[in-house]
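One protein chain omitted, others in place.
After this line comes chain A, so read on.
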């Protein structure tokens, strides 16, 4: 378990964080300017914090109190940068093998062929980075980081520079990384969607401080934690594929409640993560009838939050887990929503991602 404590003052901005990154993907989640990249760069040794300790067991990267600081090249990292940063003068194969050269001879190595297959970059090996598309570059960057035999993988908004299609192309590779590679991953993101799909653990950041940290479902289901803004808020629940129906819908079961969504290619029985964006959830005091929406979850109000604006965030406990709904404050008052009140959540749309092995946390 990686433990990070950092304090650093920039002109006009102070970072003061303490968090833990258990195995799996730990997402540093927050708006730009919240200190995410600063943290990752301090972990990589590219920035010298004023004070701090970064360690996993007896593997100490930084301990300012004891005057210890490993230089970047001895930290055994795989850093996946936002812009790829492939070496333009080397071929893809040479880029992939760059880190292997410098890794200790006895380090546990990923098999080159396996990584190349995993990332689907076999046909690119003899090309130079200048001839690759954005998505291809980022896949090579992932491979290069993996093959350096890292003890920790860092990823700084690796999808931010890509368009939506390329994002959709790369995200599954990170999911496979999370599920197939035992190395812990520290992943920086400001996208609630990426967090929902990837995170095992979420560290929500705001203005250089940790707002909340913990298992993904817990942190994302907390109405007070919307580091990317209420618009982006959404809960993540665990579900299982039940069946594919002839009318093109896939049926899921989330804690016994059926959910329907456009057909996926996942096998019946496989676990999935379902992200339900807060703005896609309507609330009703009685079970609505004659409604086009297919997915209705019964539940009780856990908490109602508002910050003075016209909107309110409502957290519900349902058999499927914690769900968030973003409605107006006026509606919340009109419906008399307060903790303990029974409501029905009408879900307009859901998105799914294959479940990570460890469960939703």
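To be clear about the criterion, a contact is a pair of C-beta atoms (placed from the backbone, for glycine too) under 8 Å apart; a residue touches a chain by one contact, two chains touch by 3 or more; residues count from 1.
One rule holds in what follows: contacts and distances are computed from a predicted model.
Q: Select, from "Aminotransferase", "Protocatechuate 3,4-dioxygenase subunit beta", "histidine kinase" or "Molybdenum transport system permease", the UniProt-recorded name of the complex's unshown chain.
A: "Molybdenum transport system permease"
Q: Which candidate, A:13, A:59 or A:87, sits in contact with the chain we can't see?
A: Candidates A:13, A:59 or A:87; residue touching the omitted chain: A:87.
Q: In the complete assembly, which of A:2, A:15, A:28 or A:44 touches the absent chain?
A: Of these options, the touching residue for the absent chain is A:44.
Q: Looking at the whole complex, which of A:12, A:67, A:113 or A:130 touches the chain that is not displayed?
A: Only one listed residue reaches the unshown chain, and that is A:130.
Q: Using the touch definition from the top, which of A:32, A:72, A:133 or A:333 touches the missing chain?
A: A:72
Q: What residues on chain A make contact with the chain left out of this view?
A: 44-46, 71-79, 81, 83, 85, 87-89, 98-99, 101-103, 128-131, 144-145, 148, 154
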